[in-house]
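The complex is shown incomplete by one protein chain, all other protein chains being positioned as in the whole.
Let's turn to chain A:
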Amino acid sequence: MGELEDRRTAVSEARFESLLDTAADGIIVIDDTGRMLVFNKICERLFGYTAQEAIGQNVSLIMPPEFSTYHDRFMHNYHRTGERRIIGIGREVSGMHRDGTVFPLELSVGEAKTTDGRQYIGVLRDLRSRRAVEQRVSQLQAQVVHMTRLSAMDEMGAAMAHELNQPLTALLLYLQAVARQVKACHADAKPPSDKMLDVLDKAVLEAERASHIVQRMRQMVEKRDPERATVDLREVVNEALDLSEFVAQGATVTIRRVFGMAPIHVDADATQIQQIILNLLRNALEVAKESEERWVKVSIGSDDRSAFVSVTDSGPGFSEEVGKSLFRTFSTTKKSGMGLGLAISRAIAQNHGGDLMADPGGNGQGATFTLMLPMHRSDEAEDDTWG
């Protein structure tokens, strides 16, 4: 009988061990003095202590110092009053790694009354990855604002034409006025008057006004110097697609991603590349929305020298005529205007030593826009860093 009991205990202990070690969360059991009795594998990773080192020590070992004093007080309080502050509730706490790194944890605590007295089981989840996701979302939101600049640029094209109109009109009229007066003086064999100089001065002012407008535009386009880094094109594109899906929540167009397994390294300003991808995607989504199949395919590939990102839509393609004027500034087939977007996108691509190409499709094939970028040229020493 006793033997059977022992065997059962052994089996259940083995199960318990295996459960602890396969759990995705950190698990710690402490006794009523705060001494750690169990410290599973995940905890070893989280805190940098082996189970052997941790077991038997006070749980304050894995807390930042300012928390450990609270912990003793909490436990003391609970024992005295029975008032539950954390048991069965769970809360966000801070943990401290052996190397002193403090990080956020979600802690749930259960209580077990055993023959050895009260024990507490803590389940710990590292919140850093969740934090990272939250941060990512807020970064994405900031980027949305940044990216909308590109679409704003299309509208800006129209606004700029409007704004430039006034100084250009005034400038040309001043010049027409002066030209007439000079001619008149000539005819009468009189020297040019001061009045003409006044008018010329005004003309110069108007020309300056026009050039200020252009400068302002340029500043908006060239807000930042490109920040080149060696990046994995798949990640850069993925982020842009995530962003676009995030922005177009509830859209009915399917975005298909055709990516390979191997990283594709290019030297590029990730944000600018994403602007191109977003711009292509925006155009493709708009076309695909009107089509029967409603999909957009984004594929990434490379050869020895170049990396490619192709964006294909399920639309009908476009005519050769449209293709010819596609990249011209201000050219657009849509009311909202995409001409400036494509022209800028191509300029960015060329600035990276690449190009932006369009395949019109047709005959049941949608249009494909392909961004080409030169592959990162690595010497071997650098290769090692891409483990």
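Note that in this section a residue touches a chain if its C-beta (ideal position, glycine included) is under 8 Å from a C-beta of that chain, and two chains touch if they have at least 3 such contacts; residues count from 1.
As a convention for this text, contacts and distances are computed from a predicted model.
Of the names listed as "DNA ligase (ATP)", "Acyl-coenzyme A thioesterase PaaI, contains HGG motif", "2-oxoacid:ferredoxin oxidoreductase subunit beta" or "Response regulator", the one that matches the UniProt record for the absent chain is "Response regulator". Of the candidate positions A:Ala54, A:Leu107, A:Val199 or A:Leu285, contact with the unshown chain belongs to A:Val199.
In the complete assembly, the contact with the undisplayed chain comes from A:Ala170, out of A:Ala170, A:Ile213 or A:Val322.
Screening A:Arg80, A:His162, A:Lys190 or A:Arg305 against the full complex identifies A:His162 as the residue touching the chain left out. As for the chain not pictured, it touches chain A at residues 161-162, 164-174, 176-177, 180-181, 195, 199, 202-203, 205-206, 209.
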